[in-house]
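Just dropping this structure here.
All protein chains of the complex are present and in place, except for one that has been dropped.
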Amino acid sequence: MQLIKDFVNGIWNENPIFRIVIGICSALAVTTSANNGIAMGMALTFVLTCSSILISLLRNIIPSKVRIPCYVIVIATFTTVVDLFMKGYFPALYNVMGIFIPLIVVNCIVLARAEAFASKVGPLRATADALGMGLGYTWAITLISIIREIMGTGSVFGYKILGAGFTPWVIAILPPGAFIVMGILVGLMNLITRKTANSADGH
Amino acid sequence: MAKELFFIIVGSIFVNNFVFSRFLGNCPFLGVSNKTETAIGMGIATTFVLTMTGVAAYLIQNYVLVPFGLEDFLQIVAFILVIASLVQLVEMIVLKVSPTLYNAFGIFLPLITTNCIVMAVALLIPLNNYNLVESIALGFGAGVGFTLALALMSGIREELEFADVPDALKGPAIVFITAGLLSMIFLGFTGLVPLA
């Protein structure tokens, strides 16, 4: 079914982080602990889904010449809503994320999907795509966070899993660690996709 | 005063480089860093937008948002609209001044709007309570730092073209790993800027 294809697309084939490689800034900055990864993923999915649905609903009304400003206003509105609600109901998380919550408004994923997809299809497909992309983004950055958190602090989701004898590799939760973990994971994804493509060809 | 400004600029170029320490500007960083010419051109255009954003963010925050009590909920919308307009303006200027340059930039010029560095600079100004001159310094420093990052990366990438990169790592993967190494180098700048 088309909707299911749209949904699954964002999770693996066109995973925004590992395959298309967009929306990276937040993926690197907030992935210092698994909790942050999940929170960021949910915030982005919310903005992405709401924006995509609204833009899809308005796609025949918005004149092409002003479409970017219109999309931007819609996205900025939902980003602000997330910003306000996190400030009020999840202040601890909000403090950790810092400016990356407002930065969702310039997260390439949201604008890219609006321009490339949501503005061209009906709301149902737009929703499926947004949810898929959001989920793909969330699992990707959660994976990055888990790796960085374990290597950098010996715990995951706040629970210590490596014993006291483990000296944390602080570099993992510093900027270089983010870039390197990201590079390795993208490389791994390439390897896996290539292998599955090869075996599908019957090599 | 000049000392603070110097530290803001040096700080954002080296110590808190927006790409290598703050993880911002990754999308254009990946997209444009393959050729040094385009990279530097992009850096300069972005620096221009960034410096103007510094001014705009300061003015909007202090003369529009705060006086009307709107800064808590209209900040994001106001800033992004101003940024989009500034980029539009720069696009028109570049088109008029040098159509060849305009074509060389292609899609990357409008993409400056979604460059997180620009929005981040806008947000950092009210956050740190910078005055007008400090705001300009931040925007300018951020742009120079970004250009530096692009120049470094494009230089390396042009060499990497001739290196024997494993298949799976070709493309974004090796760029990230390289960026990680560059980021480690920039970590060494920690402590370069003493506190005022």
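In this document, chain identifiers A and B correspond to the written order of the chains, with residue numbering beginning at 1 in each.
In this text, a residue touches a chain if its C-beta (ideal position, glycine included) is under 8 Å from a C-beta of that chain, and two chains touch if they have at least 3 such contacts.
Methods note: contacts and distances are computed from a predicted model.
Per the UniProt record, the chain missing from the shown structure is "Ion-translocating oxidoreductase complex subunit G", taken from the list "Short-chain dehydrogenase", "Ion-translocating oxidoreductase complex subunit G", "RNA polymerase sigma factor" or "TldD protein". Taking the complete complex into account, B:Leu74 is the one of B:Leu74, B:Leu111 or B:Leu150 that touches the chain left out. Interface residues of chain B facing the missing partner chain: 16, 72-74, 77, 127-128, 190-191, 194-196.
Chain A residues in contact with the hidden partner, per the touch definition given at the top, are 32, 58, 61-63, 65-66, 69-70, 73-74, 76-77, 80-81, 84-85, 87-89, 91, 95, 98, 152-153, 168, 170, 173-174.
In the analysis below, only the chains that are shown with their structure count from here on.
Look at where the CA atoms of chain A average out and do the same for chain B: the two points lie 21 Å apart.
Those residues of chain B lying in contact with chain A across their complex are 20-27, 30, 72-77, 80-81, 84, 110, 113-116, 118-120, 123-124, 127, 166-181, 183-184, 186-187.
Within the complex, the chain A residues that touch chain B are 21-25, 28-29, 68-69, 72-73, 76-77, 79-80, 83-84, 99, 102-103, 105-108, 111, 171, 174-180, 182-184, 186-188, 190-191, 194.
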